[in-house]
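Take a look at subunit A:
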Amino acid sequence: MSALLSQDPIRPAASGLKGAIHRAFLAALPSVFAVARRVWPIPGLGSFRAVTRHDDVREVFGTDTAFRVPYQPNLNVITGGEPFFLGMDDTPEYRAGVAAMRRVVRADDLPALALRTEEAASNILSHAGGRIDVVDLARRVAFDVVAPYFGVPPPAQGRLDVWATRLFEFQFASSPKDIALRREVDEIAPAFRALIDAEIARRKSGGAGAGDDVLDRCLAQQAAGDPWYTDPQIRTSLLCMVVGGPPQWPMVVPQALEQLLQRPEALEAARSAAQASDDDRLRRIVLEAMRFDPLGPGLPRIARRDWSIAQGTRRQTKVRQGATVFVAFSSAMMDDRRVPEPRRFDTDRGAHEYIHFGYGLHECFGKHINHACLPRLLKPLLRHPNLQRAAGKEGTLTKNGIFAERLVVTF
Partner candidate 1 sequence: MDQRPVTRTPKPSAGWKLAPEIAREVQGIVVTGFGSLPTGRALFLEIGEPERLDLGGGAWLRTLNRVAPVTPAIPPSGAQDRAAALAFTWTGLARMKLPANALASFSRPFREGMFQEDRLRRLGDRRRDEWQETVLDGGPLWSANTPLREPTSTRVGAYDVAFEGEEKHVPTPITVHAVLLLYTLDDASADALARDVEDAFRSHGVTVSHRLPLVLDVEAAGVSREHFGFADGLSQPAPFDAAGAVEIEGRKATQAEPVQGVPLGEFLIGYVNGHHEKAPGPVVPGEEHGTADPRPQDAGLPPHPEAQGFYDLGRNGSYLVVRELRQDVAAFWTSMDRNAAAIRARDPENSGHVTAEWIAERVVGRDREGHLLCPAGRRAPHASGMPDNSFLFHADDPHGIGCPPGSHVRRANPRDALAPTPEQRESLLAAANNHRILRRGRKFGPRIEDDRTPDDADRGLLFMCLNTDIARQFEFVQQTWLLNSDFATLFDEVDPLVGPDGRMTIREEPLRRSVHVETYVQMAGGDYFFLPSLPALRYLASL
Partner candidate 2 sequence: MLQSTLNVPLEVKPESCSRLSALIEALRQREDTGPFGQPDNFSRVMRDIPTLHFMSMSVFTAAEYDPIFILEANFDGQPGVFWGQLEAAFGPDLREMLRCCKRPLDEDGPLYDAVTASDSRAPLAPYLEARTQRPSVFHHGNRGLTRDRILQEAALFVAVREELDDPGRPGPSPYRGRSATEVHALLRKAMVPAHPWLGMSAPPRISRGERLLDILRLVTFAVLLLLAFSLPAIVVAALMPWKAYVLLLLLVATATGLLIYAKRAPLPGTETSAGPNLTRLILPKVPAILGIVAAYVVVAALVLTPLVSATSHLLAWLGAGNLPATPGDAFWPVARAVLLGLLGLLLVILPGLVLWLRYLERHDSSHDAPHVDERLLREMVRREDWVAQNHMGSIVLIKPGVLRSIIIRAGHLGLGLVLRVVATDGYLGTMRTVHFAHWAFLNNGSRLLFFSNFDHSWDSYLDDFIEKAAGGLTLAWGCGVGFPPTRFLIYDGARHGRRFKNWALASRAVSRFWYSAYPTLTVDQIERNNRIADGLRRPELSEVEARAWISDL
């Protein structure tokens, strides 16, 4: 079967011993990091290092002059070689790219976007019959809201969420050895590009868009003569936004809910905030819940030159040019040297204690969208007075690799 027609956003988990070891390793990571922070804060072998302390995570993320993102090769596969700022260093092109996207992805869109998220979730719940898989809920809402916002239509055949998730996996969580995934990507990526190209062509030939989506704005900029907004550039940007953004929601939203379900007091606080429609308070609660199980354990960086991490301290560690540094931001958010009482669920934490969305040059472009929308996605669910885990195993979050797989709740 063609990968384009796959119905499974997440590929089947590795089975047998290998899968079990992988799952156990991921589950044990927080404890491993806790020990590492104390006894070996910058563990590593050969050309691989991990940083686990808050300070070092900030240093590596923050020092983009010494650590670059490793995204470019895979990104080239996805974009067909077109440049996108995710893979760039702090160059004029990078800044021009970010600025161009900020012109069309605007802060004043956020309230409407958040409202659409809440409505979409509410709508799905009302047809769910009192029982829903939160992973599926989050995925559906994400693509229902984000893809139209950017102006990316669903493909005639196949599912946009499957395409995007597969490309997301390839970009952020794949091993070069995974030939099967690469084969799927080689099919999906050109199709995805063609999908957007067709939409651009349709709009240009007078086809109506949603009215005021990002694509419309890009084309308007183009028409106004801004040279940045070429057709390939617009296509690449929309592609990367839809690949990079909405696949994260079905990961972090169920993970946050799982953390809330483990903490009755926090859940109660979230419920009352949802009941009172105190969105800011709900945002703080969800953000704090995500701290206990963020998007992933960390992100990689590549040393651009020889560098000494934590220079002048006892844990000072040299990394050679080209070395990979795994930046464990999940560990940093549990580092009691900077985060007071990290095991405590505390919704009054300072912004600097959170590194959910990375830090520095490549801080998540969609941070504000996520801030605005993620809590609103959970809000309709939290408003149900009878929200609880479904009976049995499926009432507890399961994961497949870094992806949340299933969390069923009844309400």
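One rule holds in what follows: a contact is a pair of C-beta atoms (placed from the backbone, for glycine too) under 8 Å apart; a residue touches a chain by one contact, two chains touch by 3 or more; residues count from 1.
Quick note on selection: all candidates are chains of the complex that A comes from, given by their letters.
Predicted model only: the values in this text are computed from it and were never measured.
Candidates 1 or 2 all come from the same complex, and the one touching subunit A there is 2. Taken together, the subunit A residues at the contact with candidate 2 in this complex read 54-55, 58-59, 62-63, 65, 308, 310-313, 316, 336-340, 348, 350-353, 360.
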